[in-house]
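Beneath this line is the structure, given in structure tokens, with notes to follow.
Only one protein chain is missing; all other protein chains are in place.
Labels run A and B following the written order; every chain starts at residue 1.
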Amino acid sequence: MSENTFNLDGSPVPFEPGQTVLQAALAADRYIPHLCYHPEFKPHGSCKVCTVKVGGRTAASCTFPAQAGLIIESNTEEMNALRRTLVQMLFAEGNHFCPSCEKSGNCLLQALGYDLGVTTAGFRHMFPDRPVDASHPDLWIDFNRCILCELCVRASCEVDGKCVFALSGRGITKNLVVNSPSGLLGDTDISPDDKAAHVCPVGAILPKRVGFAVPIGERRFDLSPISAQALADAPRSQTPAQPCSSCEGSE
Amino acid sequence: MAKLRVATTSLAGCFGCHMSLLDIDERLFELLKHIEFDRTPLTDIKHCGPCDIGLIEGGICNAENVEVLREFRRNCKILVAVGACAVTGGLPAQRNHLDLGACLTEVYLTEPGLAHGGIPNDPELPLPLDKVHPLHEVVKVDYFLPGCPPPADAFWQFLTDLVAGRTPELGHGLIKYD
Partner (left out) sequence: MQPSDTLDTILPLRPRRPESLLQVLRDIQEIHNHIPAGIDLAVADALDVPLARVRGVIGFYSFLSSEPQGRYRLLFSDNITDRMLGNQDLLQTLCGKLWLEPGKLSEDGLVSVDTTSCTGMCDQGPAMLANGRAITRLSHHRINEIAELVRSQTPVADWPVEFFRVDDQIRQSGPLLDCGPMAGEALEAALDRSPDGVIEQLNLSGLRGRGGAGFPTGRKWAACKEASADTRYVVCNADEGEPGTFKDRVLLTRHADLLFEGMTVCGLTVGAKLGFLYLRGEYRYLLEPLQQLLDKRRQAGLLGVNIRGQAGADFDIVIHLGAGAYVCGEESALIESLEGKRGIPRNRPPFPVTHGYLQKPTVVNNVETFCAAALVTLHGGDWFKGHGTAQSTGSKLLSVSGDCARPGIYEYPFGITVRQVLTDCGAANTLAVQVGGPSGTCIGPHEFDRRLCFEDLATAGAFMIFDDTRDMFEVAHNFTDFFAHESCGFCTPCRVGTSMLKGIMAKVAAGHGTRHELDEVEQLDKVLQQSAHCGLGHTACNPTLDMLKRFRPAFERRLKSLNFQPDFDLDGALARARAMTGRDDAGAHLRTEEA
């Protein structure tokens, strides 16, 4: 094996210094299931769906630094079973009523569930009591669907420079909060053109008045599974955005 | 081989899943070579006898749902939660963050335009539970066939797998949550 490669499921993956395992794998057209990772932001590794086995120990591949000679197992029944349970946990934690959600068919959580063969949340549904914020003229937030991936937090901070979102609470009470005295999105300076308005992988942050535009059968993940699309998903390598020093997203 | 005995019912559901089952169209004849129906809206048999497979559509929102679900669990070797409501609680579960008393009050007492005849208390009517539950929170469920409704092809795949003694494998396009 040459100097800058590691082994993923039996075949070599080249990497550049500074890349994480997931970044290198995606750049080499190798799919590892992931959810809270987005190529335009610094990985932070909260959803754990991208967990792989590295030399017998488990690690989140989005944050694990690529190193020469690593032996990595990803597409194994053991790792996929773990991912299935993590996706089930997210479904049980929030209120995910796919039939009435306009993100359905384009939702990354749902698409992961399909691809991993998740047919039930399995655990007891928590049915949390969460609000909907429709105060903004062009955007709305359905907190019932939020999976706490922090992509909007990172996008607003690192790309938009606005820090419209942050997290509060802890443990199972952890929740997304909005940066205005009223706590409402309508009182922030978020714009529908902001990165943060488009980055939500589920149906938590959505534009108004454009729902259900694509017929069932023609939506993104009706066409092909997420594993067949993720590689074409987004730009692969670019300079990481500058973290905002005063924000949560700086971690 | 003897035919497998299958029971179906709809609890807190809309019968949409049953309609989707019927959408397998002429494949029903093929299926009926291998199965026969016990309690189901198609036979109008009122109570479930010993069965191989029970298919339940809809979640659990009242006392009668619980009794019927238990009857199925007692009688069916394999119990299948069919459709979004049976699997997740579905649309009816969207009342779960509301207080049941407030719901009943609004619907029967305060909402304008109603006769305000009071909250129905006829013993014939099943009492609602304070929350709506998916099946697996009340009994052990063996398989889940998600979808709102599950596509006819998913029913076909799932049932032919079960009939043939294979673990059902749905694959892309047949696992659907909406």
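Basically, a contact is a pair of C-beta atoms (placed from the backbone, for glycine too) under 8 Å apart; a residue touches a chain by one contact, two chains touch by 3 or more.
What you are looking at is a predicted structure, and each value in this text was computed from that prediction instead of being measured.
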Touching the hidden chain, out of A:A60, A:L108 or A:V199, is A:A60
From A:L70, A:L86, A:L108 or A:I226, the answer for touching the chain not displayed is A:L86
The one residue from A:A68, A:V132, A:L167 or A:V214 touching the chain left out of view is A:L167
Per the whole complex, from A:H34, A:K48 or A:K195 the residue touching the absent chain is A:K48
Chain B positions in touch with the non-displayed chain are 63, 66-67, 70, 73-74, 99-101, 104-105, 119-121, 123-124, 126-131, 133, 137-140
Logged for chain A, residues touching the omitted partner chain are 44-49, 51, 58, 60, 63, 65, 82, 85-86, 89-90, 92-93, 123-124, 126, 148, 163-175, 177-181, 183, 245-248, 251
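Quick note on the criterion: only the chains that are shown with their structure count from here on.
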The distance between the C-alpha centres of chain A and chain B, rounded to whole Å, is 32
Residue set of chain A touching chain B in the complex reads 91, 95-101, 104-105, 110, 113-115, 117-122, 124-125, 127-130, 216, 222, 224-225
Per the touch rule above, chain B residues touching chain A in the complex are 81, 84, 87-91, 93-94, 96-97, 131, 133-134, 136-137, 141, 143-146, 148, 169-170, 172-173, 175-178
